[in-house]
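Below: the structure, in C-alpha cells.
With one protein chain held back, the other chains of the complex are shown just where they sit.
== chain A ==
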Amino acid sequence: MDIDLSETEKVYTVDGIHQGLRADGRSLMDFRPVIVEFDVLPNTHGSARVRVGGTDLLAAVKLSMRQVKDTTDFSNRVDFYVTCSAVASPNFAGKQGDECAHRVASMLRKAYRNDLIIPELNKLKLSNDRYFQTKVDILILKYDGNALDAASMAAKAALSDMKFVVPTMIARDGGKTVPQLPDKARSQVQGLDVATAPVIVTLNTVGDSIFVDADLHEEQCVGSVVHVGIIPQEDQPDKMETDDDEDCYITLLKNTRPQTFHQEKFNDLLGAGVEAAKELNRAIMQRIEEHRREPVKKSMMHPRLETFMR
C-alpha cells in the first residue's frame, strides 16, 4: 500500500515515534478507540463489525454441511476468506487489494489451524460422514492501517455471535447419515465459547522503538512488522484478579519484512507482543461478555439497520 509521503513527513513521524508521541497524540502502545458490534448481517450464522480508528471491517460466519468418507481422522478447521473492497482505499484498486486480502486471510488461517482452538467446534462433527464447515468471510470496508488485528478481533466476535442447531443424524444404508432438524429446534440453538479463539497483535518497529496499531501514515515508515498470535488459556475465574501472568500459547509468529533481529531485541519484542495480545484478549472478551448481558432487543432489525446509518 504505497501512498506517497514526503521525506520530511517521514522524518517527522519517525522522530515522533522515537520520542513516544505519535501524530494523534497516542503513545507507542496505545490502540485507537475500538468499536465492536454484533449481529449486524442477516442471513449469517454470526456476524460482527469492528472499527479500529478509521479501519472498518465486517466478519460473517457461515456453516455449510459437508459430506466426506470418514470424519474421524478429519480436522475441521475454520476457513477464512478476506476481501478488500476497492472503496476501502484508493490503494486497493486493481490487484493490490487482493494482496492485502491474501495476507490477512493466510495469517488468520494459520492462527486458527490447531487443535487448541475452541474445543466446542467438535460439536460440528455431526456423524461419521457429515460435518459443518465453518467459513468466516471478512470484508474490509475502509482501510486506515492495522487490518490484521482488526480482522482477528472481528473473527473472534463473529464466532462468539454464532448460533446453530445440531441436527439429529438418522442412519441410512452404507454408513451414511442424513440430518434432520430436532423437535423444538428453536430452543436448542447453541453458541460457542470463544475464550480460546486466537487474537493477533501486529508489532511495528522503527529503530529500537516498538509500537502497535499503526495507521496508514505510520505503516509507510516502519522498519519491520511482526505479527504475534496467541491462544489464551481457558478462563480460570478464581485466578482472574490476582494473577496477571496467565499462560497462553503462541499460535502465530511471523516477520513480514526483510528485517532481521538481534536475539536480545527479539526477546523483548516477543515479550511485548505477548503482553499486548493478552491485553487485547481481555478487552475483547469483556466486550463479548458485555454484549451477552445486554437485554435482547425486541426487534431484531434495529441493530442491523442502525449500524449502517451511522
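Going forward, contacts are C-beta pairs under 8 Å (C-beta built on N, C-alpha and C of every residue); 3 or more make two chains touch, one makes a residue touch a chain; residues count from 1.
Please note the rule applied: contacts and distances are computed from a predicted model.
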Among "BHLH domain-containing protein", "Ribosomal RNA-processing protein 4", "3-methyl-2-oxobutanoate dehydrogenase (2-methylpropanoyl-transferring)" or "Tubulin--tyrosine ligase-like protein 9", UniProt-listed name of the chain not shown: "Ribosomal RNA-processing protein 4"
For chain A, residues in touch with the removed chain: 4-9, 11-12, 15-16, 19, 21-27, 29-37, 53, 153, 212, 275-276, 279-280, 283-284, 286-287, 290-291, 306-307, 310
